[in-house]
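Complex shown without one protein chain; remaining protein chains in place.
Each chain gets a letter, A and B, in the order it is written, and its residues are counted from 1.
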Amino acid sequence: MKNPEEIFEILKKEFGESILAIDKDVPTEPIIAVDPMYINKVGQFLREHEELKFDSLMVLSGVDDANGTKIKDEDETEVISGGTLSVYYHLHSVYLKHKITLKVSTPRDNPKAESVESIWKTADWHEREAYDMFGIIFLNHPDLRRILMPYDWEAGYPLRKDYKNPEFYQGMKVPY
Amino acid sequence: MALKTETMVLNMGPQHPSTHGVLRLELELEGEVIVNVKPHIGYLHRCFEKHAEVMTYPQVIPYTDRMDYLASMSNNFGYVVAVEKLLGIQVPDRVQYIRVIMAELQRIASHLVALGTNGLDIGAFTPFLYLFRDREHILSLFEMTCGARLLYNYMWVGGLSHDIHPDFVRLTKEFVNYFRPTITELNNLLTFNKIFIERTANIGILPLDTAINFGATGPVLRGSGLAFDLRREDPYSIYDRFNFEIPTGKGLVGTIGDCWDRYYVRVLEMEQSLRIIEQAIDPIPEGDVQSAIPKRVKPPKGTVYSRTENPRGELGYFIISDGNVNPFRIKVRGPSFVNLELMGELCKGHLVADVIAILGSIDIVLGEVDR
Partner (left out) sequence: MGLLDKEFSDGNIVITKVEDLFNWARLSSIWQLGFGLACCAIEMMATSASHYDFDRFGVIPRNTPRQADAIIISGTVTLKMAIRIKRLYEQMPDPKYIISMGSCSNCGGPYWEHGYHVLKGVDRVIPVDVYVPGCPPRPEALLEGLLKLQEKIRNESLRTHSV
């Protein structure tokens, strides 16, 4: 069983600069930040190294950090521009019994990250959900399309902080 | 000249008597044999995560009830354990004991519905009625405590909403004595019934490394042979004080990891839950169940991921807080959402009627898949 600092040392020895800092001061667990284009190489290494053996991805979640500037659009709605959208990965090893959290941050105007579906098959539907709710595009995903909202939903990405509801959808009134 | 053939696409639509809710399966068939299955979900998407961003922490609890509506106490349990970890508070012992008893009673009630509907889909109508009769006893225990039959809103951050009734301990002991022979009756009716074994043994075999790669948890993973239970691995609340075994699939009437193994793991888990209730019900410590409830829940800035053992698998809550009274983001890892991805793998090469047996053995609840 290893704790997050030791895992971070092993990763830094292998990858060097693409791994950014480890964030230790916030409760309740340390988080390792990774560059979005290298996440699949890091994930492959984490799964195959004999001392780490992270063979199970518990959850993958998209988050809207809302750390950009708020500007007013033409029709008086508030829109956030700039800032980041992040993805958090929680990994865990069934046989060696340790856990780690990774974080990836992408710019809000062009959110792209590598897909980890070839490493852990659970990521298939989780990444589709992050695309559906936030608009984050995962490169090399076999089938990236909406999963929870209807396939022809055009009003945007619902869980972003500046999302506005449409008035009608296929003839039905949406607000109360 | 070779005969030109093509596959047929059959739609098992959102309205179907055996899909346990609104799930749409697109089956690609070659005659009667399945080539591919594509599930389409989202017909019950009720925007839980958006609601969680505008409500305060205690106001989110009724919404967590409605996600997995068959195991509502366990959903509440997972959420309050996560928030209490973020706040760093300890709850009194009386609250811990009552929470464990309620969670184990809920596990029995949820497995009764799962086994009953599994049998009903295969064609056995009588066990469904017998198991629902037994479930009414558990629901009357819950109704005596908090007034509701299905969606309780019982566990609050730091305590409980109501204390237990004075007759609760006596009635629970009577229920435990009444229920043990009923499990034997269920085994005689359904578990070792020749028709049931023909329909479910050697169907939908799940190898262990596929299960771990797909992230399966709960009875689906234990049916493939690995004794992995979060109450033992990562103990939360006071589960480390009780003795209980972890049943796994052993391939008694077929191969390890088939539909019958997953069914039998649930039957054995009900017996283990009775053991935990017997150990917890005797010495419930005295105290006040509402003494540790904070006046205002305002956690410090940070993140937490906490997981608990739902009757269907690992229920995880990932909460990000930015110091306000409203959460910044709550992400729920529903076990049925992850287990449903296995449908594409398990159904290849089987007949259409086996799809129903496999879906019943994975035991999904659509409220948790779609949130």
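Methods note: a contact is a pair of C-beta atoms (placed from the backbone, for glycine too) under 8 Å apart; a residue touches a chain by one contact, two chains touch by 3 or more.
Since the structure is predicted, the reported quantities are computational estimates derived from the model, not experimental observations.
A.B. asks: Could you tell me which of B:10, B:33, B:47 or B:227 touches the chain that is not displayed?
C.D. replies: Considering the complete complex, B:47 is the one touching the chain left out.
A.B. asks: Quick one: which of B:14, B:287, B:302 or B:344 touches the chain that's been left out?
C.D. replies: Of these options, the touching residue for the absent chain is B:14.
A.B. asks: To test your reading of the contact rule: which positions on chain A touch the chain that is missing from view?
C.D. replies: 148-150, 158, 163, 165, 169-170, 172-176
A.B. asks: So that we can see where the missing chain sits, which residues of chain B does it touch?
C.D. replies: Residues of chain B in touch with the missing chain: 13-15, 17, 21-22, 42-47, 50-51, 54, 62-63, 66, 69-70, 113, 128-129, 132-133, 135-136, 149-151, 366-367.
Following the convention adopted for this analysis, only the chains that are shown with their structure count from here on.
A.B. asks: Determine the centre-to-centre distance between chain A and chain B, using the mean Cα coordinates as centres, and give it in whole Å.
C.D. replies: 26
A.B. asks: Where on chain B does chain A make contact in their complex?
C.D. replies: 41-42, 45, 47, 49-50, 85-86, 88, 212-215, 226, 228, 233, 300-305, 307, 314, 316, 318, 320, 329, 331, 333, 337-338, 341, 370-371
A.B. asks: Would you mind writing out the residues of chain A in touch with chain B in their complex?
C.D. replies: Interface residues on chain A, with respect to chain B: 26-29, 31, 55-59, 61, 63-64, 88, 90, 94, 97, 101, 120-122, 124-125, 133, 146-150, 158-159.
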